[in-house]
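See below for the structure under consideration.
Removed from the display is one protein chain of the complex; every other protein chain stays in position.
Chain nomenclature is as follows: A, B, C and D, assigned in order of appearance, with residue numbering initiated at 1 for each chain independently.
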Amino acid sequence: MTAILWAFDVVLAVTLVALAAGVLATASLFRSIVLFIVFGLTMSIAWARLDAVDLGLVEAAVGAGLTGALLLNTLGHMRSQAEFTPEPSHGPGGRLALALAAGTAGLAIGAAVWAWPDAFAGLGDRVDTHLAESGAQNPVTAVLLNFRAYDTLLEIGVLVVAVVAVWALSPMRGRVLDADPPGLVLAGFVHLLVPVVVLVAGYLLWMGTDAPGGAFQAGAVLAAAGVLLLITGRVAPPQLQAIVERGAVVLGLVAFLAVGVAVMAGGHAFLELPDAWATTLILLLESLLTISIAIVLVILFAGGRTDAAHPPEDAAP
Amino acid sequence: MTLTLWYALTGVALLVVGVYGLVSRVHVLRQIMAVNIVGAGVFLVLVAGAHRRPSGAIDPVPHAMVLTGIVVAVSATAVALAFARRLRADADERTDGAAREDEARAG
Amino acid sequence: MNDWTAALALFLLLNLVAGLARVWRGPTPADRILAAQLFGTTGVAIMALLADALDITSLRDVALVLAALAAVAMVVFVRRVWTGQPDPEEAADAGR
Amino acid sequence: MARRERTRPVPADAPWIVWTVVLPLLAAPVAFVLGRRGLAPFAAASSLGVAASVAALAWQVAAQGVQRHRLGGWGAPLGIELHADGLSVLMLVMTAVTGVVVSLHAHGTFGLGGHETREPSGRARFWPLWLFLWGGLNAVFLSADLFNLFVSLELVTLSAVALVALAATRVAVAAALQYLLAAMLGSLLYLLGVALVYATEGTLSLDELARGAPHASVAPPALALLTIGLALKTALFPLHFWLPPAHANAPTPVSALLSGLVVKASFYVLWRLWFQAFPGVAPFEASMLLAVLGTGAIVWGSVQALQATRLKSLVAYSTVAQLGYLFLVFPLVGGPGGLAAWQACAVFAVSHAFAKAAFFMAAGNIRLAAGHDRIADLDGIGARLPRSFFAVGLASVALMGLPPSGTFVAKWMMMRAALESGQAWLMVVMLLGGLFSAGYCFRVLARAFTPPTDTPLQPVPGSLDAAALALAVIALATGLFVAPALDLLAIGAPDVAGLGQDGPR
Partner (left out) sequence: MPVVDLLALVLMLTGAAFFFAGTVGLLRFPDVYCRLHALTKVDNLGLGFVLAGLALRSGLLTVALKLLLIWLLVLLASTTACHLSARAARHLGVEPWRRA
């Protein structure tokens, strides 16, 4: 058994590095993006191999799905508007020096990794002892939403800042690309697929507390459904003019802060989930986070505000 | 050569390829992909280190760190791509004279 | 019995690697994205096989997510990228 | 073992340490949702709220010593802790004072519309991003956890990049993109250092790292990676390529915030790691290398500033140069008089923030009035903009390090520490740096002495000049308040003297 899995690891590792080199070496940009999508898929297999199922789920939803769509969408914008300029890169001498420098740095880091102790529990034992009080059976969810909830709070802040950054970018004057209505088959496909994807997202969210799954996986899958609706013109790109849209974006962050502060009123520390309420609070937070993450990722896909749809003037007075 | 060491070294190899790619290439899309490859390498090193518990179970803290890292990397990539699209849309405006206004303000 | 599923997973991974040649050579962009589509399906199969080989039941959820999002890249490609002008990079390649 | 590492009952008075981070992070999304409705009163209220909580925290630290807060109620290794000691409070006060004054200037600038950014409603875009940046900075200065510092720095970087892109010109968006890519690479190298540390130490808490003896085989490469990542984010020469275009093309108040505060955040993390989390891990040669790079930064930045054609790129290159000073202190901290050098570096960082922000605002005012900021064409305009050029003059005094500015006192302490530890060459570099900064500051000031001409000038709103002048005066006044700052710094200061780094062998 281990001999076969060992061969599997060797082939997987070689494929990963070859794909990475391929992405960066090919002249054609489109070929790079396709190789990058395959790279995301291979990474989710690597996570499966390392017992990291939560990461496998996120990589599958984000790496193979959203990032590929984001890159293709940007290539679409770029290709349709400007010619392809072969890029100047450093001369052969410079590249050789760069390769040597990166290689030696890699060797030094490899040596440091080589010196790692073989058996090492890290904080794993400590997480296991407190898992019962954390309100979640899945240790990764327990770490994300209880032990190190502050990290997740700041991370949701990063997501909201990303949306504000794209929204603050002045409107895009480029023409809207998919003006023509989708064909019969594509419309039917989206019509059939989106409900199933929403169900899968709900399933992942509900599983999150006890098994791999949770807000990020569910949000990313939901966002993929949103991208499909957006691409086929079923949904207009959100312009973040209405308060409701903006409220949905910040919903996860504000809810997280509200829970953290409300708990403090009860004499606990910031973000200290009382044992009795831990599970319900985690589930509440995860649901609101899923909605916010899905909307944020769809807005990030849609990019800046397109001038054609709305005048640049802001909402209200 | 344990599982941990093998995947950690793969991560380091990805890191080296990514950094070399980032520094040597100029096109913005390829630079964004290179940064994501560097990220994938760092995340592999993190998760490989979490697979060394004598009990065979995994250490969830690096997994949570990598999950946070992936979400942060996606949001930064999305912002970078939005900027790239904005630059390209700006390139379009060259034709309708907005460029001169840029140059004038830039001085 | 797990050996067989692990061996099959390895076989499919080798299939995936072999298919990469099409991504590299494929004359038209459609060939490349098609190969990626095939790899998506192969990925679902590998994930399901690993779920059995490594005895991790939740890997099937990963297979489910991969299956659900298999066509996102293709749809974005057809709607946004392949808008028909001759692919300048191919020309650049051919010219070189 | 207690069922849970029960937190000590929350200290009697309010946990200001939590409010300092939570308030801006709460105000930012609300500002985003509000958009332009009732923006001015909300912005004023939230700024004062955050400034008040920083003041309360400062008073609490001064009165009761280092403040700690166990987030989520868990202990150090498993959970994350917030620590507020003298250094973090000084940085928080620096951020609050600079931030409030610059946001006044920004409120005025973005209100003009069309000038700094093509966006008519620039204010509605500036405030959410600035409040996120402020929350991120406060989170960095208070965090005592390696990975939490990564996420906080990422929050700071992304909001800073978004602020740069507010200028919406093609040059600004391109500079923001380069800044984002460089910062992402820096963060990932930092994260790799964190991975190496965690893989052998098993903890992410700075205190536990300081107490434990790090593995000899992994700590040096880990610290090297952390240092390279943070040096890239602090724009230490030769990794400074992204800073000048970003800071020169950003809207003026954004440039002031970036040059004054954002680069200090990643330097602060480097400072914590070298002297508190990993005391004595770095060999003396490594700190000497940092000093040499700092010298390179001073020389290269100053030479570029002397040749700059535009006022804002002159000030941006001056940031690259002044950052070099901060790195000169590394070889001094181990030797005799190390604590004084350690405190001097903090004081320098604070007074540089005030001076640089004031200089940028004044430069922006001049640009607003003249319509351009080409230094050569400012002849004849200087005499007709007395307030703006006076602010430039005051800020230059502080940048050059002349009394009574805080920079002067800091440089004085650094030079004395250099002499005591027998590294006189550092003193020579500092003096040379002061000379250089005088050079490029006078390039600008000389324009005030040219005969006035009648070229048409835009009126500069009073509030903008007032903001620049206020911060310039604060930069000068810091020299008078160094004593209380040093007492504050003594709280929780590491015993740098015993770092085991014997001076030059």
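Going forward, a residue touches a chain if its C-beta (ideal position, glycine included) is under 8 Å from a C-beta of that chain, and two chains touch if they have at least 3 such contacts.
Keep in mind it's a predicted model, so treat the numbers as computed, not measured.
J.: Name every shown chain in contact with the chain that has been left out of the document.
T.: Counting the whole assembly, the omitted chain is in touch with A, C.
J.: Spell out the interface residues on subunit A facing the chain that's missing from view.
T.: 183, 185-186, 189, 192-193, 196
J.: Touching residues of subunit C against the unshown chain: what are they?
T.: Interface with the chain not displayed, on the subunit C side: 1, 4-5, 8, 11-12, 15, 18-19, 21-22, 28, 30-31, 33-35, 37-38, 40-42, 44-45, 48-49, 51-52, 57, 60, 63-64, 67-68, 70-71, 74-75, 78, 82, 84.
Throughout what follows, only the chains that are shown with their structure count from here on.
J.: How many angstrom between the C-alpha centroids of subunit D and subunit B?
T.: The separation of the two C-alpha centroids amounts to 25 Å.
J.: How many angstrom between the C-alpha centroids of subunit D and subunit C?
T.: Chain centres of subunit C and subunit D, defined by C-alpha means, are spaced 46 Å apart.
J.: Could you check subunit D for residues that touch two or more other chains and list them?
T.: 147, 151, 154, 158, 161-162, 165, 173, 192, 196, 198-199
J.: What are the residues of subunit A that contact at least two other chains?
T.: Expected reply: 29, 49, 51, 66, 73, 75, 77, 109, 113, 116-117, 120-123, 127, 148, 151, 155, 158, 161-162, 165, 169-170.
J.: Name, in rising order, each residue of subunit A that touches subunit C in their complex.
T.: The contact residues of subunit A facing subunit C are 1, 4-5, 7-8, 11-12, 15, 18-19, 22, 26-31, 34-35, 37-38, 41-42, 44-45, 48-49, 51, 53, 56-57, 60-61, 64-66, 68-69, 72-73, 75-77, 79-80, 83-84, 86, 177-178, 182, 186, 189, 193, 196-197, 200, 203-204, 207, 211-213, 217, 221, 224, 227-228, 231-232.
J.: In the complex of these two chains, what residues of subunit B are touching subunit A?
T.: 2-10, 12-21, 23-27, 29-30, 32-34, 36-37, 40, 43-45, 47-55, 57-68, 70-72, 74-79, 81-86, 88-89, 91-93
J.: Within the complex, which stretch of subunit A touches subunit D?
T.: Within the complex, subunit A touches subunit D at residues 108-109, 111-113, 115-117, 120-123, 126-127, 130, 133, 146-151, 153-155, 157-158, 160-162, 164-165, 167-170, 243, 246-247, 249-250, 253-254, 257, 260-261, 264, 267-273, 312-317.
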